[in-house]
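One structure is given here, and the rest of the page talks about it.
Here the complex is missing a single protein chain, while all its other protein chains stay put.
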Amino acid sequence: MFSNFLKELKNAPFAAQLGVFIIIVYLIAAIFAPLIAPYAETEIIGDVWEEMSSKSWLGTDQIGRDLFTRLIYGARNTISIAFVTTILSFFIGICGGFMAAVIGGWIDQGMSRFVDIMMSIPILIFALMILSVLGTSTPVLIGVIAVLDSTRVYRLSRAVAMDVVVMDFVEAAKLRGENTWYLMSREVLPNTLAPLVAEFGLRFCFVFLFISSLSFLGLGIQPPTADWGSMVRENSGAITFGILTPLVPAAAIAILTIGVNLVVDWFLHKTAGIKDS
Amino acid sequence: MNSILKIVAQRLALGIFTLFVISLVIFLGVEALPGDLAEAVLGRSALPETVAAFRRELRLDLPMHIRYIEWLTAFVQGDLGNSLANGREISELIGVRLANTLFLALFAASIAVPVAVGLGILAALYRETWFDKSISMVTLSTISVPEFFIGYIMIAFLAVQTNIFPSISNITWEMPFFDRLYASALPAITLTFVVMAHMMRMTRAAIVNLLMSPYIEMATLKGLPRWRVILMHAFPNALSPIINVIIINLAFLVVGVVVVEVVFVYPGLGQLLVDSVSSRDLPVVQASCLIFAATYVLLNLTADILSIVTNPRMLHPK
Partner (left out) sequence: MIDLTPKSERLLTMKGLCIQGRTGETWIDIVKGVDVHLNRGEVLGLIGESGAGKSTIGLAAMGFARPGCRIVGGELDFDGINLRTASPRQLQKLHGKRIAYVAQSAAASFNPAFRLINQFAESPVQHGVSSYDQAVEDGKQLFQTLNLPDPENFGFRYPHQVSGGQLQRAMTAMAMSCKPDLIIFDEPTTALDVTTQIEVLAAIKHIVKRFNTAAIYVTHDLAVVSQMADRIMVLRHGELVEENTTREMIEAPQKEYTRDLLSTRTYRKAPISLEESEKPILEVKNLNAFYSDFHVLKDINLRVLPATTMAVVGESGSGKSTLARCITGLLPPKTGTIEFEGDTLPSSYKNRDKEQLRRIQMIYQMPDTALNPRQRISEIIGRPLTFYLGLTGAERDKRIAELLELIELPTDFANRIPSELSGGQKQRICIARALAANPDLIICDEVTSALDELVSEEILKLLQRLQDELKVSYLFITHDLATVKAISDEIIVMLQGEIVEQGRRDTVLTPPFHEYTDLLLSSVPEMDPDWLDNLLEKRQQTSER
């Protein structure tokens, strides 16, 4: 399996290789953060907004912590929270979407109308609304975003499952007397895996950007936890003094999403090719 | 014509119902606050007088459904209640800011719509060329970048380094029109970038989809010049998807305004919303959320209805 992947990767276009490389670098940073980072996450090592030096590669932040260290820990915090949120959102969305498609009838009608209404409220506004009531803690953040985002996953998984459900082989299985769980897991899921995996990449990007935006607004991951969105917010004042280092965490966000997008594009291209032959 | 009116009426009814549900959600969201609302918001150390004022302000002494009806009726009549933070009337607080936000959104839309639709159509017509590929690379990157990153890059290069535009958009309605445009140029450009990529991608996809249809091949094989194929055969059918794309993206834009306003300290509704969420000024949060959501719903509803009335199958029933 893994050696297959390496072989595929060798023949992949440069963009895809770049994407995979970016993702691996980020993962290493996230997993081994305490080993890589030169200082502790909240350790104050110098003055406010010090310039780049050998002591502190990217300089220091608004209260004198090492920016590079914060960046490494930020990878760990932001990526893991976004990842957990996306997983949760997919679990809810796929279960709902598949059930709606396979069972149909009023269950489908009911769930779909509900999701229609949920989706007609812009997700940022909805999130701000709920966070203002529940307050901003990490579990609340994960729960709220996962539930809101799962409506999008529901839409897609219902649509792709619908494409499969109308196929005769699903009808054949229904007429055989198979139960809903068999239909969902054995007939529908294997045939919707490709678009769902691609969507996972894209939704991860969306959730990741969304959490970063909330953090940037001061309503996401709370200090002193290192996180890229809040780092931009906290250090934005430096930009007006012509210091560009606060842009580094923002760039880190952008590069990861670009990397994931490149891999998703490659994946979509590959799976589309399989369908043709 | 009757069936079309019926469908439009159905959509309108659904839209109004959605607005109603949203108002309910927004209202209940606050109700759902665990424990005592006043204590949760004001903290345990709050003075009893403050708590009492808070309760009076939110009319917590009345049953829930009555409060909801009162809140909604007042809202529809333009009475949005008072802010918890400074006791000012919310309608007064919101009025100017809403106008500022709409001004910014319109400004951004007037750049983004023509450019994005134009480039999207060109990319579709010249698909698989270097032009198309480079556009697709640029849009992919823009979609991947957080709004605030674009905003700060603008500030860093167009305001701090070169001093072309002001980095903070301090606008008032007393300013002459062009000064206002100048002051809000950076947020507008940022916002343009934010929605343009999506709009361009969606326009391109809609047109490519259209150009694949057999009647376009037929028109080509009838020996019509390419401009005629595109103008006469593709364009009338492309109109409805393009209108749809534009309006959906305008809805994105109205929401995207929130982050951009914070970056540029632009005195709009988004900034107010974020501040109120931080300070847990719930009545203001409720009011601004309802306004944002309603704008979003109404725009999407417009897109829906326009795509119904531009569909030839609907216009000329059997």
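By letter and in written order, the chains are A and B; residue numbering begins at 1 in each of them.
Quick note on the criterion: a residue touches a chain if its C-beta (ideal position, glycine included) is under 8 Å from a C-beta of that chain, and two chains touch if they have at least 3 such contacts.
Computed from a predicted model, the values in this text were never measured in an experiment.
Checked against the full complex, the candidates A:E50, A:E187, A:D227 or A:D265 give a single residue touching the omitted chain, namely A:E187. Remark: the residues of subunit A touching the chain excluded from display are 167-169, 171-178, 186-187, 190-191, 273, 276-277. Against the chain not displayed here, subunit B makes contact via residues 212-215, 217-225, 228, 232-233, 236-237, 312-313, 316, 318.
To be clear about the criterion, only the chains that are shown with their structure count from here on.
Subunit B has its Cα centroid 23 Å from the Cα centroid of subunit A.
For subunit B in complex with subunit A, the residues that touch the partner chain are 18, 21-22, 25-26, 29-30, 32-33, 140-141, 143-149, 152-153, 155-156, 160-161, 167, 251, 254-255, 258-259, 262-263, 273-274, 276-278, 280, 282, 285-286, 289, 292-293, 296-297, 300.
By the touch criterion stated above, subunit A contacts subunit B in their complex at residues 116-117, 120-122, 124-126, 128-135, 205, 209, 212-213, 216-219, 229, 232-233, 236, 239-242, 244, 246-247, 250-251, 253-254, 257-258, 261-262, 265.
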